[in-house]
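Attaching a single structure in structure tokens format; questions to follow.
The other protein chains are all here in position, but one chain of the complex has been omitted.
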Amino acid sequence: MAAITYIDAINRTLHEEMRRDDTTFLIGEDTGIYGGVFKATRGLLEAFGPERVIDSPISESLIAGMTVGAAMVGCRPLPEIQFADFISPAFDQIVQQLARYRWRTNGTYAMPVTIRCPWGGGVGGGVFHSQSNEAWFMNVPGLVMVAPSTVRDAAGLLRAAIRSDDPVLYWEHKKLYRSIKDDLPEGEEIVTEIGRAHVAREGGDVTAITFGYLLHETLKAAEALSGDGIEVEVIDLRTLLPLDTPTILESVSKTGKAVVIHEAPKVGGIGGEIAAILAEECFWELDAPVRRLTGFNTSFPAAKTMEDYYMPNAGEIAAALRATAET
Amino acid sequence: MAAITYIDAINRTLHEEMRRDDTTFLIGEDTGIYGGVFKATRGLLEAFGPERVIDSPISESLIAGMTVGAAMVGCRPLPEIQFADFISPAFDQIVQQLARYRWRTNGTYAMPVTIRCPWGGGVGGGVFHSQSNEAWFMNVPGLVMVAPSTVRDAAGLLRAAIRSDDPVLYWEHKKLYRSIKDDLPEGEEIVTEIGRAHVAREGGDVTAITFGYLLHETLKAAEALSGDGIEVEVIDLRTLLPLDTPTILESVSKTGKAVVIHEAPKVGGIGGEIAAILAEECFWELDAPVRRLTGFNTSFPAAKTMEDYYMPNAGEIAAALRATAET
Amino acid sequence: MAEKKTKGKKKTATAEAVTESAAESQETGRTTGEGAAPTGEAKEDFQALQRRREDLALDVTRAFPDKYRISGEMEGCSDAAKIDLLERLVRTRTFDARMRRLFRQGRFEGTYYSQIGQEACDVVIAAQLEKTDFVGPSHRDLGASVGKGIPLTALAAQVYNRVDSPDGGRYTACHYWHPEYWVMQPSTSIMMNWIAATGAAFGFKMLKKKGVAVAFGGDGATAHGDFHEGCNFAGVHRLPIVYIIQNNLWAESLPLSLTTALTDLAHRADAYGFPGVTIDGNDVISVWNTTRKALQRARGGDGPTLIEMKTYRWFGHSDIDPADYRSEDEVEDWTERDPLPRYVAWLMENEVLDEERLEGIRQAIRQEVEQAVEFAEASARPEPEAFLSEVFVHEYPGFDVRAGR
Partner (left out) sequence: MAEKKTKGKKKTATAEAVTESAAESQETGRTTGEGAAPTGEAKEDFQALQRRREDLALDVTRAFPDKYRISGEMEGCSDAAKIDLLERLVRTRTFDARMRRLFRQGRFEGTYYSQIGQEACDVVIAAQLEKTDFVGPSHRDLGASVGKGIPLTALAAQVYNRVDSPDGGRYTACHYWHPEYWVMQPSTSIMMNWIAATGAAFGFKMLKKKGVAVAFGGDGATAHGDFHEGCNFAGVHRLPIVYIIQNNLWAESLPLSLTTALTDLAHRADAYGFPGVTIDGNDVISVWNTTRKALQRARGGDGPTLIEMKTYRWFGHSDIDPADYRSEDEVEDWTERDPLPRYVAWLMENEVLDEERLEGIRQAIRQEVEQAVEFAEASARPEPEAFLSEVFVHEYPGFDVRAGR
């Protein structure tokens, strides 16, 4: 059994699910002939033909919005936004139409749509190829968002999203595409339950809440702190919307301390919602201020020197966790 | 001196500022011939002509985006989005281009653009004429957002926004347009400083943080509670982005208790950011969980029975404040 | 002009009969008249129509000289179908006029979006569809719903936002839809239906289902980016779709000249590689023949068609809009081009209809409308909390719809 990468897990799951359900189709920019600019959709055009693997014009609003009509007539659409940064032209269709359509029709229609969004910094792409823009969607009722941090969840959350009857934004982290590997048994239908966070590491002193690439930096930080006797409980959110409040509360009720870590700018980032949940629902168990360690309140810079500085790293995360643990 | 309404204050300020600065222009849907669907821009076409008062095609992306080029060549654009609900087609241009252009160009250009957005529920409009969608923009570096709750601030924040060199979303509440009046001396150049919240009522027992129409419900609730010996300090945010953290912290440090109140759904609403600031920066002064009283986690319903139920009212606000004060 | 007006005053009993309920709502008379010779336009094919666009002026008076009469033949339309179509048109008109009056009487909240004057544009094509064909209406497409057969009871309940509307009163008044009839719920937000209908057409093709989609939009809506993205995609993939622009010369208060530098919006189709045609949207025969051909094209795998229908809304954008941005002359000229009496007169000339039958239709429909009104008024107002459901299909441990209260 050969270890496969995060992007391989995505590719394999797409193959499997498209084979399984012939109402699925893929639509995106360069997803067909090219197999995706990251090669996540490699081989799908060959396997399923141009009727089901659509190389779309540069029309993000169409890519997202056409899924609503397609879903109504019986399809299970799998749109791809080439870079999460380019989801903003599709914002209108996603937040006003796709996310609300079920509610608006009083439950008549389901919207089984999975929008894949390659996101995140650290890949040398500058402001339009590095954004973490999940927070834009947090106040949109009807939308689900998942963000795998591991190879296994890349497969498991994607399968769960595709099979889900709710519209899901699937955030795949570009920096994880080829940097992590895992053994996934071919043929095993991995499904990761949507709506549940994962305790990636247990510990009793402080809870670190994070997702995506930064999970790995956080785990490194936790290992380092363990040497100093500080045991960090690390929560991998997996689902960003709706957040798994029970799991978060359980952990922080135990440790009494929390640090939320994400790449996006602090102001208005999803760390705010998490800290607010803690301030509201486990206030009496909290023994220290809820800290947020995040990107800077700027756009994402291009030059490598700046980019390296922008991205939170294990050292900074360890320092924040230690400071909170020692409060 | 006759009392004028909130919408009159907007209209008058637009007249005054367009007279004062002939690089300003207005662009929006039905803003010229019709004077705006709410009549906020009445008389401007007659006063300034079709070169400066543009009845735009139904092209929100253009309305917002063209301001960037216009600003670069020396204009001070005043776009209007007819209903805040229709800001989503302009989202891309606002968050990726307008908000970031100064940062991207290393400070070369200013973007002195004020986008007026009529927002809020309680006007019988259903899901596309009732939204409170300010939270979508909270994670966008470079953007300023103001939301006047009084007639005076309607004038003062609009003037400040127009004169500001930063891009400002100006949220004007539809339910306040004609429901509140104030004496504004003609000729007085009212300016409300952007970035500063206003303590609308002093009190020592609990802090209520809100804005827009709900400020008035909150003030009613505060009066009612005062009879029972609970003194509520009411903060009218005025500026939503960047939040006036110092004023918020000062008040909550004093009262030890806070309730954040807004119309938008709770999950991902701006109440989260405020609660998070409190959990992080005045944790030790807090004596009770930070409560959020908000709209439901649904879209905004149409039928009057439902709409009335959706909108938080003075009774519910009083109950929440009392519960927190008595914690 | 003077002569035209004189003509306008020569109301016939027929015209009055058909439009009575509409006439109740305003003073302007609707008329039929003795007009010019047939233009024969309905018989031309798309190529010819496209070429002819060059000669049409915005001044429809010139393009479609006969205001009062229509002529030609309705291709492949039996007499029974002609009468059925008439019924749908009269049903739409009668319902609409009734709702206007009820709104003025304060019987329901919000506002009312009247379509009076434009009925032919959507009734005629909707009436030709199979039940499982997909309709993507806009905010002014009562006729699409009536034309496709949705019972007036459901539509009235939508106007009243009552529990018996398909969405139980949670969505927006006057935004007609019905899942059983495959009329999608229109978004208030302009052109979302255009994109959704394009997606439905794609879905039909991808799933190898029969089925076509029809999307409706206004002149103003054609300026929106989604108009472009939808049409372009449909052109590239030759989707089974008919796009209909109801060019009523105004988008709220915005005159056509501020929406476009074009004379005829059918030219927009030139950008997408499929045919675009301009027709008199108030001429039932022309609308029938053109939409019929477009539907055949869609069903036959020949791809999309864009049809611009010149038409007019008689009243304000919604019924709280006095519409004083328009000239009285313009309104009068257009109300004289009423599609209904023109069609009635033609049916009578061709002896498909007589006064008696018409009267019977009128009576029956009036009753139907009254029953719908009674139904809506008797339908309960939704429970205050009834909107607290259906946010998601699935349950999630962290989601509580009531968390904010």
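Residue numbering begins at 1 within each chain, and the chains themselves are lettered A, B and C in the order written.
As a working rule, a residue touches a chain if its C-beta (ideal position, glycine included) is under 8 Å from a C-beta of that chain, and two chains touch if they have at least 3 such contacts.
Remember, predicted model here, so these are calculated numbers, not experimental data.
Touched by the hidden chain within the whole complex are the displayed chains A, B, C. Among the residues B:T31, B:Q82, B:Q97 or B:T192, only B:Q97 touches the chain that is left out of the figure. Only one residue in the set A:G142, A:P289 or A:P312 touches the chain that does not appear here, and it is A:P312. For the options A:D8, A:E29, A:D166 or A:D236, the residue in contact with the chain missing from this view is A:E29. Interface with the hidden chain, as seen from chain B, comprises residues 23, 25, 51-52, 54, 56-57, 59, 61-62, 65-75, 77, 92-93, 96-97, 101-110, 141-142, 144, 164-166, 194-196, 239, 242-248. For chain A, the residues in touch with the chain missing from this view are 29-30, 33-34, 37, 55-61, 85-86, 88-89, 124-129, 265-267, 269, 292-299, 301-306, 308-310, 312, 316.
For chain C, the list of residues touching the undisplayed chain reads 223-229, 232-233, 235-236, 238, 257-262, 267-268, 270-274, 303.
Convention: only the chains that are shown with their structure count from here on.
Rounded to a whole number, the gap between the C-alpha centres of chain B and chain C is 38 angstrom. If each chain is reduced to the centroid of its CA atoms, chain A and chain B end up 31 Å from each other.
Among all residues of chain C, those that touch two or more other chains are 170-171, 187, 189, 225-226, 387, 391, 399. Taken residue by residue, chain A touches two or more other chains at 61, 92, 96, 103-104, 141-142, 242-243, whereas all remaining positions touch fewer.
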